[in-house]
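Only one protein chain is missing from this complex, and each of the others stays in its spot.
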Amino acid sequence: MPIKLPFRPRRDSVPSDLWVQCPGCGEMLVEKQLEKSLRVCAKCGHHFRLRASQRIALLADAGTFQERDAELVSVDPLGFVDSKAYPDRIAAARATTGAQDAAAWGTAEVGGIPVALCVMDFAFMGGSMGSVVGEKVTLAAEHALAARVPLIVVSASGGARMQEGTLALMQLAKTCAALARLADAGVPFVSLLTDPTTGGVYASFAALGDVNIAEPGSLIGFAGARVAAGTTGEALPEGFQRAEFLFAHGFVDLVVPRAALKETLAGLLGYLRPRPAAARREAADA
Amino acid sequence: MPIKLPFRPRRDSVPSDLWVQCPGCGEMLVEKQLEKSLRVCAKCGHHFRLRASQRIALLADAGTFQERDAELVSVDPLGFVDSKAYPDRIAAARATTGAQDAAAWGTAEVGGIPVALCVMDFAFMGGSMGSVVGEKVTLAAEHALAARVPLIVVSASGGARMQEGTLALMQLAKTCAALARLADAGVPFVSLLTDPTTGGVYASFAALGDVNIAEPGSLIGFAGARVAAGTTGEALPEGFQRAEFLFAHGFVDLVVPRAALKETLAGLLGYLRPRPAAARREAADA
Amino acid sequence: MPDRALPPVDEQALAEAVWSRVQTARNVRRPHTLELLGTFATEVRELHGDRFFGDDPALVCGFATIDGIRVVFVGHQKGSEVQENIRRNFGMPHPEGYRKAMRLFRMAERFGLPVVTFVDTPGASPDAASEERGQAEAIASSIALMTTLRTPVVTVITGEGGSGGALAIAVGDVVLALENAVYSVISPEGCASILWRTPEAARQAAVAMRLTAGEQQALGVVDRVVAEPAGGAHADPETAARLLGAAIAEELRRLTAIDPDALVTARYARYRAIGAYTTTAEPARGPAPDRRRMTERIRDLLRSGRTVVGQAEPVARSEEVDG
Partner (left out) sequence: MPDRALPPVDEQALAEAVWSRVQTARNVRRPHTLELLGTFATEVRELHGDRFFGDDPALVCGFATIDGIRVVFVGHQKGSEVQENIRRNFGMPHPEGYRKAMRLFRMAERFGLPVVTFVDTPGASPDAASEERGQAEAIASSIALMTTLRTPVVTVITGEGGSGGALAIAVGDVVLALENAVYSVISPEGCASILWRTPEAARQAAVAMRLTAGEQQALGVVDRVVAEPAGGAHADPETAARLLGAAIAEELRRLTAIDPDALVTARYARYRAIGAYTTTAEPARGPAPDRRRMTERIRDLLRSGRTVVGQAEPVARSEEVDG
């Protein structure tokens, strides 16, 4: 049963007669057509990156996404300056993307099933995780725990946000702690890994799904491929750190093309039902 | 602090002027000398196999081992006959070894710490595990759980006893079930793997120690080396299925020469203390 | 079951009958886990990967719905032709197969889903790489985990139940076996090689090990034998699957009504009780356990079962074993 997945019109949508070149096959694609095919190249299947709003439109039942905590914004705890001051980088990212930070979370329904949905946005500073992203993932998990609804997190990130230093690193601990509580309580978590999911995001919540799903061809890894190649001095395996590589090595349950994602998610959620709050596990301690 | 480990005189000890050839280095060793060196070749360090009584003398504080359930003996549930009937094989093994079956268990102290100790005997039908061995391991584990004392099992076995068919196979489940209860209750289990520990014994309780210790050079594996070689058609890695191979692959905590075994065990038991019965783990279920 | 007086057994006919079961259990066209589920289950969703090393095609896991009951399934998977069989390693899992199974067992417990396992393997893969990655550890851990799962576990021996590689996913609250399934501590060929010193003696070994479903039921290792259509499951896979699906659903309904703690206690008791031994102790030392009686009872059952090897309990059939 095919599910219709129309994208809602975007504020920042480009003129409909614009052309884009596919990085997969080099084909010139009409933007309007690309939009209709869920931003998947009709010729080679290359999955273009999605903005958070597009991802939400793809996965959530129409009109069900209610954003929460949209007002959270980054500060500059370290007074971090490289070639630019961190506040200036944030301001620039806001202006370019129209987003407040690299993640949005809210309540939604997927195939009629209520969920907590958190979606990352690579367009905002490479989807880097600072305190705001960590907080939103954690708030989503805590909502899932309290409301006993499944948690879905869609990752797209280059890793932790260096400009927030170890405060960004600690978001790995904060998010993993929230997920550990979810697992203990029998509330399901589906991690959807999209291009790219690397560094501290993959090394924390994104790796910990009860079910991990990846989009085809997504780059998913801990260290950069250049670093890995430099370490061994050997040629990297074919398809290194791509979704299919992760699948072959046992870290991803399913590699699912974008057009089948929602149906797959909804189908899995039929099984991944939160355990009733009353059911406690006590150790068989004699 | 060296611990004296005298073997008690054995009923079945051989004349003291007998010579044995070391399978490790070919050296001819005087039986009496070999006995003094804990049946370890002074030249190459080859560890000769020990009988259950010798193993108990090595590990238990002198005079502390109290055997339990010594009266358990095998029956012939399948009416199994190959070139010999199973009851005849058992009778022959009893006559040759002076043992009732391939394991003995009892209470003991190791370095003053009360333990449940179960010791296998390869001399009895290749240390094969039938219902009696499975029952003794399980009884030892159940005693450890009830008395809240550490469990030590010394394995030496070619695997499950074919003559008891799936009843032998089910001893894997029975022993693992008892160990799972032990782990849930926070009662420690130290598995000592000696030459050889293979097949169904290694694929059940012997693999599941909180700490796994092996004697140097012991053959430890699931399938026979000939089978493994036949499967791949390639040369087997050096030292395949030996204690040091298992150590390198992460399945054995320590490879300990026989002379240091008791001191190591006693030292570890200083840390591996059963959790008090009152301390139950309840899930952090919100 | 009454202790009937029986005519002497024809050893040759018996061996043929037993060996025909072994061959049927191994028939390449026999429906395997995914084929069975494809018939009697809906919404089958396979999941992959052990989160450590790889995904093992010899052992399949996922979600399925059986007669309206949502379950986690775990099963060995053989191929039905050569290429597929090579890819699936002839249903012989590697350690990552068992570790994937364990991941799914834990998930089943976490979300309160019953587990159904399908057993059909010559044994765990004995290759050197599997030894390196801890085949024995994986099997032992999976067995131990299954004994503690706080959710119903229904196990079906569908084809070959070979040794520890089978048991690793076969610790159930109830163990069913298809009528032509076999279950043994070692393959007949392996047993023959060791005890008869030639694999040629596989038939004798098969007889000696009492590996047929009916004998396993008599031993208490299998609880219930599920009938296959005449000629075996491969002759009519759809009917075979339908009969099995109904039996599984029945067991699931029974078990899901039981409190999880009671299930785990009963599962422990089930395996705790298996084994046949006696004592040398004098009667004076106290009342002897009824272990001897149990053993004798088993032997009586087996003796009486010699002419009805593998007779299915639930469905009366005309086909005879020596046919």
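To keep things simple, chains are lettered A, B and C as they appear, and every chain counts its residues starting from 1.
By our rule, contacts are C-beta pairs under 8 Å (C-beta built on N, C-alpha and C of every residue); 3 or more make two chains touch, one makes a residue touch a chain.
Please read all numbers here as calculations on a predicted model, not as lab measurements.
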| item | value |
| --- | --- |
| Interface partners of the hidden chain - shown chains only, full complex considered | A, B, C |
| Of A:V20, A:L167, A:A259 or A:A277, the one touching the omitted chain in the full complex | A:L167 |
| Option from A:T138, A:T194, A:S218 or A:T264 whose C-beta touches the chain left out | A:T138 |
| Touch with the omitted chain, as defined above, among B:P77, B:G130 or B:G186 | B:G186 |
| Residues from subunit A at the interface with the omitted partner, ascending | 71-75, 77-83, 100, 130-132, 134-135, 138, 160-162, 164-174, 176-181, 183-184, 199-200, 202-208, 221-224, 227-229, 231-232, 234, 236-237, 240-241, 249-251 |
| On subunit B, residues whose C-beta touches the chain left out of the figure | 183, 186, 188, 210-212, 247-254, 264, 267-268, 270-276, 279, 281, 284 |
| Residues from subunit C at the interface with the omitted partner, ascending | 51-53, 99, 133-134, 137 |
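One rule holds for everything that comes next: only the chains that are shown with their structure count from here on.
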| item | value |
| --- | --- |
| Subunit B and subunit C, separation of their C-alpha mean positions in angstrom | 28 |
| Whole-Å gap between the CA centroids of subunit A and subunit B | 50 |
| In subunit B, residues with contacts to at least two other chains | 181, 184 |
| Subunit C: positions in contact with at least two other chains | 148 |
